[in-house]
Each structure stands twice: as structure tokens, then as C-alpha cells.
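Rather than the whole complex, this shows some of its chains in their spots.
Order of writing sets the chain letters: A and B. Residues in each chain are counted from 1.
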């Protein structure tokens, strides 16, 4: 459902065009220093505004309504909400029977018997990642001195990221990309064999981020073409440091003290300015759909801070257990 | 920890060289017809014996010790155990202070303060996948008429699978591969937005399988190089069928009625016949390690039935909720 984690546990709620989106974090330790300004940097990294991002701009000012007292976390559930202000729901009324290709409109309508809030994708909207980023800000405090950093390393199959985005904008199309995430200063021993392996937990929450199509750790898909003698990381010392890092920092599901490294594939934004074929869910007829809503030419631009957030959330959950 | 699922819930236990490995499945509906023979086919697919698999051969006869009465499931927890018989623990005594590169030996020793059963990888062993396969047999019954099928589609970067394995065997090395899994006859509506997305749940359990380095759904990593107009799947009818299947059968985390398709990367077996550099965990000195334990030249050969099993387990859990 909408909850993730065992000890540092987050629950997200909200819709793109409803009153608010938000998150409750249970299991935050008491005494973490926390100011509203602490959210500013990561929230602005997620925000639109740059070339290739949607013109819908929200203030995204967090309101902390529980679990915070005198500038510190209290140990009680921490709830943070963000009011939705800049909604243009009329854009969606017009196309509510026409599922947008690549979006969740069709499955949402089927699964929720037509009661889903269809405006802007409703609860399926990427706007919910704002709640993840807010939770990530807290998680990053919890896991200090572990450091998590994600970057967009290619767009449209190329490292000329700028060029690919310009081209997509010109053709009113969109384009995908790859984000790499690295975590440093990890202790040996986070994670469990099998179901609570670090890969299991990270991939679980990474695929909760809209538009992700794949994930690979360390050597990833290239491992399939390697031999064991190439792939095995040689031990250098009794702290477990290795000469190579094909393991991506994880052995048997557990952090091994080397850098945690993984990459995710982000699909091109589903909303594009080019008319597309769809089917009217009411009368079953094929129609041409011209999406007028505001959207990103390359959603991957806004993904790195979200990937950092969800990674920190997993590590916070695992760290609390140590 | 060692439990997965919310309604169809599996818990695995056991070690490679302990008395047994096994699984308890809670939430199995009563009245499923079940005979011991029902396990034979999938267990034999997981078994070694073929070229490229380990010479350790176990009988792998399931013993059902609860939840089964008069040839049917009862609705009570179903526990299945497999006795370990063909263990040669002496192989491991010799190298217990020498963590094998690519294995979990080092992290297991650190995390469990040296109390872990180090023989054959202990609880980290791939032998635990036998418990997953057994649970998969039950899950496949639960999800009928949904059909899940996985196949090895490449080894060592080539579709000449036979050739790559022979080469690895000759050089006492090992080699990786890619497994593709497809599920048919899925209803629209399995899964949830965000944390219980089908991708989240499948990737979670897939990364519980040892040796998996990456997973991608539908277009997967190739999506990162595509444009939205290429990637969006056009709707063909009001049942949600689409002309292409870049979504891999999942939209917004929810099955959309098309084929579920994903691929996983399997690393080369970590145990190889070639001496490797490691570090003695007791005295911190570098040593050369010559693994004499029995192992697979290409563990990917035995992975497809495991991937089928874990996929069926996820779908059983989601189906029970419908």
C-alpha cells in the first residue's frame, strides 16, 4: 500500500490536484535538529523551472503538523504536508475519458471503478515524489555521516544532455535518461540475506518512483557478459575493501563497506505535445489525443534528488536497526 | 527479514549444511489440491546435473509437515522442509577464515559476529532457493490461469549458450547470463501505486535471489535512449491492449492487461576453479584461495525456475487481495 519501512517508516498521501500531498514518518529518533529551511535545497532541486521541466511551478513550502517541537524532532510521527496551489484542473476535465498513453489513467479507472481522482494523474502523480523528497531530507539527517549523491549521467543515450533536451523540446517530444546513485561512508552490515537485502529494499522503493524502467547494482547488466574471474572483486584488506567494485558495495544483500553504486533507467515523459492515438473508455472508440496539460520534456532531470531521497530512506530504516 | 508478502506470505529458513532448508507459507487458501509429485517438475528444473551445474546432487524430496490434509491445503500455514543429505562440510572448514571473493562470507562474519554457519555459505546459500521454488509451486496453483514462464536468453553476452558454458568449464571459470520472464493471462488491476507497485514487489523478491545484478521491465534500460513518441504504447481497445509493450504490462505500478515482461541479469558464479586473492579475516594477511567446494559454472542455468517461482509468489499475494 502506501507505507514503506519497518523502523523508519514512511506513509505518503495526496493527489496532484487535491488539497495537498504529504508524508508521515514514524520512527524518527527524537532530538534531530530540524528547521523549515532544511527542506529548501532538495525541494528546489526537484522543482521545475529549468529548461526541459514543466512550467507548472508550485511554492512547495512544507508545513510540519506533528512530531516537531522547539526546533527538534520529538520521536512522535512527523507529518509534513504541501498544499497544492497552482492547479489547472480544467485541462484534465476535457480528457477524463481518454487515457493518456504511458500514464496510469487507464489502470486507475479500472482498478478504482472510476472513483479515482483523474485530475493530473491524481494519486498516481509524480507530485507525490515531493513527499518522498521531504522524507529524504529527514532520512539524510538520520544516516549522517553516510552521504548519498545521485546524478543524471545520460539523456537519450548520450552524455550530451543539453543537446538531447533541446532536440526533444523542439519536436514537442520528450526523452529518457539514466541516473546514477552513489552512497559513501557506509558501515559493513546493513541489510539482510534474502528479502531484506539492500538491493531488494532499494529496488522496491526506486520502482515506486514513477517512470523508472530498470535498476542495476555495481556491474549490473554487464555482469551477464562477464566471467567469474573478471567479476569477482579481490579483497585488499581485513576491512573488506576490494580492488574493483562489481558488487556495487553489496555482498549477499549486505553492505560490504565499499561504495554503494546503482543506476536507474528513466523513461521519456509520457505527456508529449504530439497528438497520440487512444481509446475512449466510455464508448470504446479510437480517438486522437492532444494533451494540453503542462509537463516536462525530460523528467529524468528532476529524478536525481528523488533517487537520493529514497536511498536515504532505505538506509535510515536499516541504520536504525543496527 | 526472512518473510515476504502480505496475504500469501512466505517465510524461509535453513542453511546449506544444516539439517534442512524450508518454507512456511501462510495465507494459502483452503482446498487447493496438492500432491508431493506436484513439486517434482520444478524441483528437477532447479536441480544440478546438467553440464555447467554443480556435481552436488541432493534428492530434494519435500516433506510437508503442516497445512496439508487428505490431499488438500487446509488454510493453515503450510510448511515444507527439505533435508540436507549430501553435504561435504569439510571442504569449508579449511577456508573458514578466508572469505571467498564474490560471496557473502565476509559480510556474514562481520554482521553475525562470527556466529554464522559458514559451511557452504550457511543461510546465504543458493540452496535456500529450493524453498522459494517449493513456494512457487503452490503460488502457481493459486494464480491459475495466470501462466509464468522464464527462460535463459543469453550467456556470456551471447545467445550461443552452449558454447559459452563449454568455454567456462574448460577454463575452470564461470559465466553470467540473462533470464527473461513473461506472465500471461493477467487481469487488469494487480498492484498499487507507489510502494506496492508490481515492479516494486517483483524486484524486491528477485533481488532476494542470489547472483542477480539488475532488473528491467518492458523497454527497460533502452527506454533511457528513447523519445516519448517512440516509447508510449498506443491503446488499441477499451480492454487496454496496446500496439507495443514498452510498459512491460505495467502502468503506474498496476497490471494493464498486456503481457508482463521483465529481464534479470545473473552474475557469473562466484566460486571458480581458479585461485583468487583474498584476506585472512583472523590475521589480516593476503592469501591465495583455491576453492575446492563443488559449484556451478553457470548458475544462470538454474535461475529461470526460481524467477518463475518468485514471480508467481508476488502474483499470488496480489491476486488474493482482489
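What we mean here is this: a contact is a pair of C-beta atoms (placed from the backbone, for glycine too) under 8 Å apart; a residue touches a chain by one contact, two chains touch by 3 or more.
Treat the numbers as computed from the prediction; the structure is a model and nothing was measured.
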Q) Shown here are 2 copies; how many are in the complete complex? A) 4
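As a working rule, only the chains that are shown with their structure count from here on.
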Q. Through what angle, to the nearest 5 degrees, does chain A rotate to match chain B on its C-alpha atoms?
A. 180
Q. Roughly how far is chain A from chain B, going centre to centre by Cα mean, in whole Å?
A. 26
Q | Residues on chain B engaged by chain A in the complex (per definition of touch) | A | 1-4, 12, 99, 101-104, 106-108, 110-111, 121, 123-124, 128, 154-157, 168, 171, 173-178, 188-189, 192-197, 199-201, 203-208, 210, 212-238, 240, 242, 246-248, 251-256, 265-272, 274, 276-281, 284, 286, 300
